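Below you'll find the structure I mean.
Only one protein chain is missing; all other protein chains are in place.
== chain A ==
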């Protein structure tokens, strides 16, 4: 029995490939899965045609074992094409739902033809429709997975690009620098951060450096160590280092880790660190009096 499991489907696919293709595209259009703004008629058609072709090859080979596992060898071709098309579609901005709708739209033309062919054998009809439905669903799920993986890649790429932005060392006042850290501080970046900071200390003849970690979400022992090493290096250069922006939850967590900041000055906010830094270079911020304000 298993050897003729999708027999009729295969027959239909062979006999009327062109008709199925046309009906499929039409159905996809009705289901709102067509993006004429992103793809030309011809591109849309070519993609659908190659999907249909490898689907037929898959059905031909897979009908031998009767199980639908898209990871099987028989579907290698289809998986390849699907990945390719999905990739293309992500790049152009198709939504995941639209991709799934396109694939699911293939059910209609195939079911219609099966119904005609198997009019006299309702049992077989049900059997084939069920199996075919399973196969097409698997196919839609797979494309969704590819879609998600593709998106993740795009996000990761962007993340990498962001990480590569050099960490800016900002001069707040004569001899006062700040380094606002954002995101994560892995070993590689910690090294870069330290280098650019030490360089800036020399160039600007800084006396105080504020390393602000308001934008750092997690401080584990490795990150803490990078911070403390940076502070130690700053001290060796003859400048003072203040670590600011340690939130209460990070402070608590650091205590549990048993991280000892030792001599390093810490401040909860950049604001108080700035006051502190300015005082030590002999500068104060104070409100200007009303006379001066009115005179302006």
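Throughout what follows, a contact is a pair of C-beta atoms (placed from the backbone, for glycine too) under 8 Å apart; a residue touches a chain by one contact, two chains touch by 3 or more; residues count from 1.
To be clear about the criterion, contacts and distances are computed from a predicted model.
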From "succinate dehydrogenase", "Branched-chain amino acid ABC transporter permease", "ATP-binding protein" or "Acetolactate synthase small subunit", the hidden chain's UniProt protein name: "ATP-binding protein"
Residue, one of A:123, A:256 or A:291, that touches the chain absent here: A:256
Full-complex contact with the absent chain, from A:201, A:219, A:241 or A:273: A:219
Touch residues of chain A, complete complex, unshown partner: 156, 159-160, 184, 186-188, 217-222, 224-225, 248-250, 252-253, 256-259
